[in-house]
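Of the protein chains in this complex, all but one are displayed in their positions.
A and B label the chains in the order they appear, each numbered from 1.
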Amino acid sequence: MHRTGELFGQYRTLEQQKETASLGMWVFLVTEILFFGGVFLAYTINRHAFPTAFGIGGNMLDLNLGFANTIVLIASSFTMAMSVWSAQTSHKKLVPIFLILTLVLGSVFLGIKVVEYKQKFDHHLIPGHSFDISYCSKNPTACGLSGKALEDEKKEIEEGIQAEKGNPKDPDEGGLVALNAHAQLYFSLYFGMTGLHALHMIIGAGLLFWLILEARKGRFDANYNTPVDNIGLYWHFVDIVWIFLFPLLYLINRHLA
Amino acid sequence: MADHSEHIVSPKVYAAILAALLVGTVLTVEAAKINLGRWNIILALTIATIKMSLVILFFMHGKYSSRRTQLVIVAGFFWLAIMLGLTLQDYSTRHAEPSRSQINDPATTVFLRS
Partner (left out) sequence: MSSAPITPSGGEKLPREHYLNATYGIRSWLLTTDHKRIALLYLISVTFFFFIGGIFASLIRIHLLTPGGYLVTPETYNKLFTMHGVAMIFFFLIPSIPAVLGNFLIPIMIGAKDLAFPKINLLSWYIYLVGGGFVLYSFATGGLDTGWTFYTPLSSIYSNSAVTPAVIGIFINGFSSILTGLNFIVTVHTMRAPGMTWMRLPLFVWAHYATSIIFILGTPVIAITLLLAGLERMFHLGFFNPAYGGDPILFQHMFWFYSHPAVYIMILPAMGVISEIIPTFARKPIFGYDFIAASSIGIAVIGFIVWAHHMFLTGQSTYSAVAFSFLTFLVAIPSAVKVFNWTSTLYKGSISFDTPMLYGLGFIGLFTIGGLTGLFLACLGLDIHLHDTYFVVAHFHYIMVGGAIMGYLGGIHFWWPKITGRLYPESLARIAAIVLFVGFNLTFFPQFILGFLGMPRRYHDYPPEYQVLNVMSTAGASILALGYLLPMVYLTWSMRYGKVAGKNPWPATGLEWTTDSPPLTENFHETPVVDWEVYDFEHRPELGLLGAVSKKPAPAHGDD
């Protein structure tokens, strides 16, 4: 096995082996660009069709948690890059340390996501029978809303309902029914996109865990650091997806909030 | 084909990129709180694109990668652009011109987008 950096089977040189692994990871990331790209397309078309509902949905997300998550993920990209540097410069002991930091930061991200998802559940924002975009404005104490925030949200919902009335594309002219249908579209995309992203993070966490075990055996140095490199590429890609998800989902109409 | 294994990026560069990314994040959040009309989304996506480019060029060593790797990266985004662009082109040109029967019927003109 080439986990020791030795020449393996079908390759003729170490250089060829490394090149091959690297090109393989890049080509795989291109498939991921198109994979996420599809759901970004769905998002674009739907947001263009229902800007009001999307704006309202976006404002229901916790900006502080989203901001925190973005910072955490960016920091984890930094620590990941540092672990690659450590391997390239043969600072063997540093490699697992930076990897562990990366994993910790990634776990914080996922933890915050769990908190956010739970919040959505409590606020009746999971698409399905009990979905109700106006739940929080009608039950402010259950959502912890008060004062200006409550006033702003009530105003938003009211304006949204008005905007949806008489829309010829609506299934019915109830206003709130249409708003709920379109807001559900937003939240379906929210859960779909962040869920897919979180799944990729979980896989990344698994890869990092394996990498840490290997790094602790002192396997990675200037001669051989291909797995650190390639898993790093994957991790950075997942970070990039979030760099786009954050503004598209969280920052739609913040000037109204 | 020489790959990025020959060029080691220093931690100083990584730290600088980290700082830039954090600044960009704060910037995009603050900019979102100002009402700029349709420029909000353009500004947000521009900042996101810059952040992405920094990650690709420096964290992922894109700047120091072989021509082949760079071509692969560009190709991925080019294809994404094809998918988004041509689909949006169809959506944005629908209802662009009403059919003859619609022009003649006053009741339908109310639904035609300008």
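One rule holds for everything that comes next: a contact is a pair of C-beta atoms (placed from the backbone, for glycine too) under 8 Å apart; a residue touches a chain by one contact, two chains touch by 3 or more.
What you see is a predicted model, and the numbers here were worked out from it, not measured in a lab.
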Option touching the unshown chain, where A:32, A:62, A:116 or A:221 are the choices: A:32
Of A:105, A:133, A:185 or A:248, the residue in touch with the unshown chain: A:185
Interface with the undisplayed chain - residues on chain B: 1, 68, 75-76, 79, 82-83, 86-87, 89-91, 93-97
Interface with the unshown chain - residue positions in chain A: 9-12, 16, 19-20, 23-24, 27-28, 30-32, 34-39, 41-42, 45-46, 49-50, 127-128, 169-171, 178, 181-182, 184-185, 188-189, 192
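By our rule, only the chains that are shown with their structure count from here on.
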Whole-Å gap separating chain A and chain B, where each centre is the average of the chain's CA atoms: 16
Chain B - residues contacting chain A, complex: 1, 3, 5, 8-11, 14-15, 17-18, 21-22, 25, 28-29, 32-36, 40, 44-45, 47-48, 51-52, 55-56, 58-60, 68-69, 72-73, 75-77, 79-80, 83-84, 87-88, 91, 111
Contact footprint of chain B on chain A as seen in their complex: 18-19, 22-23, 26-27, 29-30, 33-34, 37-38, 40-41, 44-45, 48, 63, 67, 70-71, 74-75, 77-78, 80-82, 85, 88-89, 168, 232-233, 236-237, 239-240, 243-244, 246-248, 251, 254-257
